[in-house]
Structure formats: C-alpha cells, structure tokens
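Mind looking over this structure? Questions follow.
Take a look at chain A:
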Amino acid sequence: MKNKPLVQVKNLKKSFGDNLVLDGISFSLNTGENKVIIGPSGTGKSTVLNCINRLIMPDSGEIWLEDKEIVTAENINKIRQEIGYVFQGFGLFHHLTAKKNVMLGLRKVKKISKNEAEDIARFELNRVGLTDVDDSYPAQLSGGQKQRVAIARALAMQPKLMLFDEPTSALDPELIGEVLNVMKKLAEEGMTMLVVTHEMGFARSVSDEIIFMEGGKIVEQNHPEVMFKGPENERTRQFLFKLDDLYGKGGE
Partner candidate 1 sequence: MDGRVELIINSIPALLRGTIITIQLTVLILIFGLILGLILAFGETYGNKLIQKLTALYGKVIRSIPELVLLLLVFYGLPNLGFRIRPFNAAVLGLGIRASAYMAQIFRGTFKAVSSDQITAAYSIGMGKYMTFIYVIFPQAIRSFIPPFANEYAIILKDTSLAYAIGVAELLRQGQYIIAVEYDPLTIFLMIAAIYFILTFGVTRLLKLVEFKLKVPGIGAESR
Partner candidate 2 sequence: MVDFLSQYLIIDIFISNFGRLMSGLRFTFTLTIVVMFFGTIFGVLLALGRSFGSKPVAWLCTAYIEIIRGTPMLAQLFILYFALPPYGIRMTAVTVAYLGFTINCAAYQAEYTRGSIESVSSDQFKSAYSLGMSRWQTIFIVVLPQAIRWAIPAWTNEFIYILKYTSLAYVIGAPDLMTQGKFIASRNYQFFRVYLIVAIIYLIIVWISTWIIDIVEEKLKIPGFG
C-alpha cells in the first residue's frame, strides 16, 4: 500500500438487538481498486455496505472516505453524494422516467440546471448502453435495463466509490450479462468498486481481491487466483466448493 487508501473500514461492529451481525470488520480500498465480498446468506455483507453510506448506523468502528470519517460525519448527505449505491431491488423511482430518475439527484441535491442535468443524464445512460429509454417509466423496462438505469443514476453524481449489493440476483439469467458487462467496463475505466456478488466469473476476472465473510467476521481476504486455486482457510474452501455446485466454477 503506497498511497493512502480511498476507503478504510476499521473494526466495524453492529448488532441488531441480540444479533451480533458485524463483529469487527476491517479492510481498505485504494483508488481504482475493486473488491468483491462473498459469504453465506445473513452473514452481514449488506450490512457492511449499508454502514459505508450510513443507511445503517454502526455501533462502533470507523469508516474513512479519504480524509472524512463517515460514522461521525455531521453532513452525511454530502458524503452520500460521493458514494454510489446499486442494489438488488433497483430502487428506481417509479413515478419518474428513466432520464428523470438519473436527473433527480443532480437537480435536487446538486442543484444543477435542468439543461446540464439532462446532458449528464443522456451521457450516463449512454455509458451504460441505454440509448432509447429516456422517456420510459421503470415499469416499462426489463430488469437488466432497470439495473443499468440505477447504475447510471449513481454514476451521474460522480461518485468516488461505487457500492454494489448483489446487483444481478434479481435478474433473469439472460439479463445478468448486460449488467456485469457495464460493471466490468466501469472497473476498466478505473472506478473504485466494492461489490457483493455470487457471480464468481466476475469476481475472478475483475476483482483485485476477494473478501470472504462469515458470521460477521472476515475469514479471509486474498487475490482471486489464490482464493480459487487454494484458499488458506478451510471454511473458505468449503464455501467456494459449494458455490461451484451452485454457480459453476469461476467463469470457466
């Protein structure tokens, strides 16, 4: 680690009632780096992402985005603009067309003029490969198109970091590819990304590191090749073995 990381998560803890969900999570992300979080269901992966833009308030620990601490930040809305978030359920605003979905944050949060916002929206929709959906409402789009609009909406805010929480798990198999391709392209363009996914092909070919979480702890984090060839931890090996059964071996 030469330069200072873009994101630093330090000893993050979170319980819901008696349920200890995050039990001391620490990791960091350099600018341009890509990390994938994997792990069994209910293990706290989404909770980590939700803590990073403080949709969930952690009990203790620190989260740094460059030189700003997020947990104690006073104006969280300012920081959230710098973090794009894409999740399973798309979360498109149902009452707005695709273009307006992308424009909303620009207009209302960044207070950018209508014309400029419109230009940015067009550009970002283009960037995710959507050219003729400007005036379509979410209900008129396929799942893959919806998710790409959601990505464009996040990108329009010019985030320093993109969070993805199982962005393809709500999609029909034939639509997964179009979303993964967009994510791949973003990675190549140098976007810093933290991705929760079970798409092992993507993890293997795109990520710089895979983080395996279980029971609220990081069990192992390692380079994808190491993870797939011979993980150090027995639990990791078992988990990846099971995933092979479910999803096939790392994109092969």
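Throughout what follows, contacts are C-beta pairs under 8 Å (C-beta built on N, C-alpha and C of every residue); 3 or more make two chains touch, one makes a residue touch a chain; residues count from 1.
How were these candidates chosen? In short, all candidates are chains of the complex that A comes from, given by their letters.
What you see is a predicted model; the values in this text were computed from it and never measured.
Here chain A touches, in this complex, candidate 2 (chosen among 1 or 2). On the chain A side of its complex with candidate 2, the touching residues are 53, 55, 77-81, 83-85, 87, 89-95, 104-105, 108-109, 136-140, 150, 153-154, 157.
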